[in-house]
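Please find one structure pasted underneath; my questions will follow.
Moving on to subunit A:
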Amino acid sequence: GKASGRSVSLLGSTSIQPFAEVLAEQYTKKNPGHFVEVQGGGSTAGLQAVDNGLADIGMCSRELTAEETRQFTRILIARDGLAIVVNADNRVAKLSIEKIRALFAGRLTNWREVGGQDGPVRPITREEGSGTRESFVRLVMGKERISRRALTQESNGAVKELVKGDPAAIGYMSLGLVGKEIGAVAVEGAQPTTDNVLAGRYTLVRPLLFVSKGAASPAAQSFVDFVLSPAGQRLLEKEGLVRAR
Partner candidate 1 sequence: MQAPRIVVQGFTACFDGKPAVKNLDLEIFPNERLAIIGPASSGKTTFLRSLNRLNDLDHGFTHSGKILHDGKDIYDADVDVAELRRKIGMVYAVPVPLPWSIYDNLVYGLRLAGIRDRTTLDERVEKALGYAVLWDEVKDRLHEPANVLSGGQQQRLCIARVLVLEPDVLILDEPCSGLDPISTGKIEDALVALKERTSIVLVTNNTKQAARASDRTAFFLLGDLVEVGPTAQLFTKPTQKKTNDYLVGQFG
Partner candidate 2 sequence: MRVSPATSQRVAVGFMWALAAITFAVLVFILAFILAHGLPHVTWSFLTQSPTSMGREGGIFPMILGTILVAGLAVLVAAPIGVATAVYLTEYTREGRLTAVIRFGADCLAGVPSIIFGLFGFVFFAIALGMGLSVLSGSLTLALMVLPTIIRTSEEAIRAVPYAYREVSFGLGSTRWQTVIHVVLRSAIPGISTGIVLSLGRSISETAAVMLTAGSALRLPRSLFDSSRTLALHFYILAREGISMTNAYATASVLIIAILALNVLSYWLMRRFVAKVGR
């Protein structure tokens, strides 16, 4: 619910939610008596919640639209690489953006066409409205649409599980969550690493945002300050994200 006094409520992107939880945990440890409530729901839901007062801070894992930028205060808390992931047995190790787009659009339907083994391609996408998906569409798909035959999963974890089990699968997900059981391909020649993101070599990057309506409440501001502080940023980096600046 709507928080007051020394409590802050956050709602929004399920991609940011895990990190926000970790931040909240540390924050309340440092500031006893403070209370941080973190909820999922999705990037857009986060914006709405802020708009209708359901939450103090919205979490958004995509760039704001022009209209949204006018409505909300935007706070960049970190950046996240978007990894293109395939099964561990898949020989394909690098792809161009053009090829990725073709694979997800359903124009390329056999792994042989991109240098892999003979076999069908099964793109896995995220649900409509997810920040990850919108970033992916903006960064990769452009005007083209994701194939309607693509499997839709509602979380990074589910995408990962599916890619882990299915040799034909290709998906996209938060770089910080890839782990070792699946492969992340190099895009346009750049390996998906934090360093490459920082250096601007790996181009599939999206912002992770906090948004508030007007000026944040003092309690909310105090939490945001913590997140942007070196301690907060270090925490995020430990979780696999790329710091805001």
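Rule of thumb we're sticking to: contacts are C-beta pairs under 8 Å (C-beta built on N, C-alpha and C of every residue); 3 or more make two chains touch, one makes a residue touch a chain; residues count from 1.
Selection criteria: all candidates are chains of the complex that A comes from, given by their letters.
Because the structure is a prediction, the values reported are computed rather than measured.
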All of 1 or 2 sit in the same complex as subunit A; which one actually touches it?
-> 2
Along subunit A, where are the residues that touch candidate 2 in the complex?
-> 1-2, 11, 14, 17-18, 21-22, 24-25, 35-41, 52, 54, 154-158, 160-161, 177
